[in-house]
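The complex appears here minus one protein chain, its other protein chains still in place.
Take a look at chain A:
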Amino acid sequence: MSNINSITLEVISNGLLSIAEQMGVILTKTAYSTNIKERKDLSVAIFDADGKVLSLAQHIPIHFSSLFGAVEEALKRWDKSEIYDGDVFIANDPYTGGGSHLPDIALVKPVFYEGKLIAFVVNNGHHADRSRRGPTIYDEGLRIPVVKLYEKGKLNKDIYDLILLNFQLKEERRGDIQAQLITNQFGAEKVIELCKKIGLETYFDFCREWLKYGEKKARAAIKSLPDGEYEFEDILDDDGQGNENLQIRVKLCINDDHILFDFSGSHPQVTGPYNCVRSALLATVYYSVKCLLDKTIPANSGFFDSIEVKAEPGTIVCASEPAPTFDRETTTQRLADVIFGAFAKIDPKNVTAAGCGAVTFFSIAGQDARSGKPYVYVETIGGGNGARFNKDGLDAVQVHMTNSSNLPIESLEMEYPLMVEEYALEEDSGGPGKYRGGLAIRRGIKILEDSKNTVLAAASTERSRTKPWGLMGGLGGATSYLDIRREGEKINDQNKVRNVPLETGDTVTLVSAGGGGYGAPSERSIESVKRDYEEGKISLDTIKACYPAAIKEENQ
């Protein structure tokens, strides 16, 4: 530890994190698309010269995956001697570009100082364009392996044009990619500034010690867990293509300071877009470890590498080419559920009951008659979170692998020929228990006359058949559903749909799932039952069925 001690480690890591955070600020501010700017569907990281993650600005946990994959693939594809100052790599492919689904486009910039490769700065944004889904990855859009968008500072215009041609909202894509380039340029300058200040030797010593520190923190946390094997399994409803009850399993094997997450026995990959590639699986594991073991573990490769993950290629949790992956985030939500379920067997107080367990979303596309231009409106809807050992679950939030904002209604109605009809908590959706699961969200959208050639490009709910589970006697949360209506009549019979033509006046309503409860409902305080009833969060029927003691007391 030549130049590195307890103090320099903190100061330099603070400096690097500051750079990552500033990059996040710049990307949010310069991006064009609503999805990146307003919903902050982006992530940023700094890697060392060997492709190890040093620092990561937290935005959305799932993005861990699309970030570390790209650098790894770049280093696989090019020898370090073929990576030059001024290069910028671009990638999105889950199988050859380190991505986790095609809309996430990562830009990677190698950083040089004194002629030496010292780091990579990377950022990733979700480019919400026309979404495409089909039975293979080839049907989901343009695949970009790791390619050089810039070489030695010179734009490869052919590649850029080729990429842009494949998108419907070209200007938006160009603006977002431009923002991503600026973000990396800024990050690279700041990393160089840091190295100038502390010297290269100290910087390299730091990288080594910092990764060791991550590992040390992770191992200390693992060591505090009781040795043993803990299993849990759960299912995804279906893949929208007729494959139902898709099993997801995990076995935790803990031995001293070693932990193995074994996902063997999970369902084979499917033709619906719900397959996770390995990087998305890893992202879920790392997220869960941070939540459940120690949230102060820095998100660096020292931490990541101290965890062993086993999964069979060709399964829904570790897909092989050409499985489609567009909606993989929904599957990662179930993965987080099973990991939490397994940890509940160690100590239920340390986890929450299951949350809404989905990325509930819809995407409406059409022509806006006001501007004559095409539009794509994408929204994800939060739901109930699972109850905790000491309090109710959070109502109406994004859970686990995502934490994106909604689009403000007043902003949405200005931008799209749509109107929001309601946005509300769903009564009775929280799983009953000593502590109640969080309530789900209901969001209804009406198609206005100014929307032409309108199509519900895709909509998806999960947990529409199996309830998010409760813990320690708590009951499950309510299931989710999709409701499309024309002149008041429901016109859909599925909860996952694609390419449904819509007409003026049609409404699309999504209701997410509620969170599971914790502890037996009979132990819920009468006061809490009464408050929920007064607030219209639970109905009289639920009280009769689950909390009869409250009625008895009221009668007296």
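Note that a contact is a pair of C-beta atoms (placed from the backbone, for glycine too) under 8 Å apart; a residue touches a chain by one contact, two chains touch by 3 or more; residues count from 1.
As a working rule, contacts and distances are computed from a predicted model.
A chain of the complex is left out here; the name its UniProt entry carries, from "Branched-chain amino acid transport system permease protein", "Ion-translocating oxidoreductase complex subunit D", "Hydantoinase/oxoprolinase family protein" or "Carbohydrate ABC transporter substrate-binding protein, CUT1 family", is "Hydantoinase/oxoprolinase family protein". Checked against the full complex, the candidates A:201, A:422 or A:503 give a single residue touching the omitted chain, namely A:422.
In the complete complex, the residue from A:233, A:294, A:312 or A:483 that touches the missing chain is A:294.
Considering the complete assembly, chain A touches the hidden chain via residues 5-7, 9-11, 13-15, 17-18, 21-22, 25-26, 28-34, 37-38, 58, 61, 171-172, 175, 178, 182, 186, 213-214, 216-217, 220-221, 287, 290-291, 294-296, 351-352, 381-382, 385, 388, 390-391, 394-399, 403-406, 408-411, 413-414, 419-425, 441, 444, 531, 534-537.
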